[in-house]
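All protein chains but one are shown at their positions in the complex.
Chain IDs A, B and C follow the sequence of writing; residue 1 opens each chain.
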């Protein structure tokens, strides 16, 4: 396969980060394709939970949303949302919450609510959805998002969900881990340098002493993404 | 049909008391047969709820208990007990809770827990079951029980459920209504006189000014009880 | 005894001006047909409740039926923003009251169970309680732990779309169940909109499948394909082209008004909407079969 896009690298890195995960709560947007790739590569036995009320999904196609009917057909269990939030998430059965985000700060706080003041928003974003409870109840949380000074801000305008449980952020430039209370760059994607990341980060960037380079997507990963999972570029646009 | 037993009269009176009831929560024991008779006579459209998790039962035989499989087959809904207690009973959808009791006092307090002190019981009874929540959440409560000085006591040894919601008590001797804060005799069954009731009541009996006599069981009622509903005398023993 | 009425009758009877209305369904079984009828009848000042104000609420807000929105996630799933709602929120024309999904589900559950509050583990270190004073805490009398609570939500009417119901409103749903059960039990009135109105024996043959009993249902509307462009598990798929196309319509108030004129005001009812949509629209939206299998309840005599 020739080359790869930053989005493809981000999705591949997101999928690889799920190696060893048993139960993943899949959030809205990009996590869906990363999870689909993980299920076909590093985490064949992963169990997928969706806030729409599905446990143990085996989607026969790439879901268009977290409420796609293909998530139900062939799943282990479909239930009301109250049961899912209470007996799976709040009960502590979720190993990993895998979320997207609009805005994120140095401390891992996530904002998906508003840009600007709450009562007079510059931009009204979707809001919490399940993010607030996922952040509090999943054993750990990963965020997958494109990185820029607009999205990586010193202090989020609104804390939709706290950074407390956020352990890893995977972007189109690299990877961050939560270390000593702040997000620290641990991996650079191939072809990206630290200055580029610094440029796209709205706070004084902390870089890990053991900074590593992500392995580029393999041909097999790219083929799965491009030919099997998302030939219509629903997520990879 | 020749004659009738006091138990038959009690069950018939219990059934008739359900005329007009839409939703009845059926307790353990004698209420089962009274409800079965009511469903075939005065209350054909009555909806039956059982704490075992059934709404809209249409039992094809007389249930041996409130957890009989015949209550599920052909019912409108079968669910977990949490749903039943929360969304039906506590939600206020139950018009009538129809219960049995071991001991009852002047104020309608019911004891199904212990005779004697709680920590050193003379007799350990079954306990609350659903009675405590039924008494609090059903719009009204009827009790069906055999009457004696042992069961009709001045003050129950233990208040399993409060008499607050209890509106009617039907016994093998007559019927009582909750009036001015105490149980008042309103009906005598045929062949019973007030002295007999007074003798079987452990407190100074209050008798309604409009004391009436219950109509005796009809042939149709007795035939249903003896031939269709309880030919084995499970409840009518 | 039958509760079967037309959608126009159901909306006229149970959705008065100023009512608190929940058209629930999490991506699945969203009663667009009911939303359109509310628009057709030109209701005003509604408080619209829903976890995920979807395209149907964007249409309703765009048509001017709403005064307030109670919600937890505001977007066109998989596409982007709901522009009519966003305009109304950003301009201050639409009041909002905001929770998380679990919080909204808990609110319906408290309403359904007649509880004064519902406890849940969420909102820790979140700014949501600062902007929504209805998010409070209770201290456990056992270990002293503080836990967040939400207040009951009791809609004046909840409207749900279902795969099947009988004429008394006994309703069965399969696939994603969302919070329709809780929203129905919580409401003062319930309207069930069904793909199929079936014989009561179909319901009674599988009592564990019953989601909502007729006991809490006021009206049953027979409305096949009434969830379009959302989906009905086993009946039809989501019409994703509609969701994608809605983005451009919703961005432009004039286009939105024209859309409403053509598809809602310009159609007498959902049958008219379906006629305009055309039969070809369903090509590719119909799934193959995947039957559940049966279980045996046993005949006990």
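We take it that a contact is a pair of C-beta atoms (placed from the backbone, for glycine too) under 8 Å apart; a residue touches a chain by one contact, two chains touch by 3 or more.
Worth saying up front: this structure is predicted, and the values here are computed from it rather than measured.
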{"item": "Shown chains that the omitted chain touches within the full complex", "value": "A, B, C"}
{"item": "Residue touching the undisplayed chain, where the options are A:42, A:93, A:177 or A:236", "value": "A:93"}
{"item": "Sole contact to the chain not displayed, among C:8, C:79 or C:202", "value": "C:202"}
{"item": "Selected from C:33, C:85, C:124 or C:149 as touching the chain missing from the view", "value": "C:149"}
{"item": "Option from B:80, B:154 or B:231 whose C-beta touches the chain left out", "value": "B:80"}
{"item": "Option touching the unshown chain, where B:14, B:97 or B:130 are the choices", "value": "B:130"}
{"item": "Which of A:21, A:73 or A:160 contacts the chain that the document leaves out", "value": "A:73"}
{"item": "On subunit A, residues whose C-beta touches the chain left out of the figure", "value": "23, 47, 54-56, 58, 60-61, 68-70, 72-79, 83, 86-88, 90-93"}
{"item": "Touching residues (missing chain, whole complex) on subunit C", "value": "114-117, 119, 121, 136-143, 145, 147, 149, 151, 163, 172, 174-175, 177, 202, 205-206, 208-209, 233-235, 237, 287-301"}
{"item": "Footprint left on subunit B by the chain that the document does not show", "value": "28-29, 51-54, 64-69, 72-74, 78-82, 85-86, 89-90, 109, 113, 118-121, 123-133, 135-137, 158-162, 164, 234"}
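The definition used in the following text is that only the chains that are shown with their structure count from here on.
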{"item": "Overall pattern in which the protein chains touch one another (line/ring/star/complete/other)", "value": "line"}
{"item": "Chain at maximum distance from subunit B, centres defined as averaged CA atoms", "value": "A"}
{"item": "Centre-most chain [mean C-alpha coordinates]", "value": "C"}
{"item": "Chain pair whose interface holds the most contacting C-beta pairs", "value": "A-C"}
{"item": "Averaged-CA centre spacing for the pair subunit C and subunit A, given as whole angstrom", "value": "28"}
{"item": "Whole-Å gap between the CA centroids of subunit B and subunit C", "value": "41"}
{"item": "Residues of subunit B touching at least two other chains", "value": "none"}
{"item": "Subunit C: positions in contact with at least two other chains", "value": "109, 181-182"}
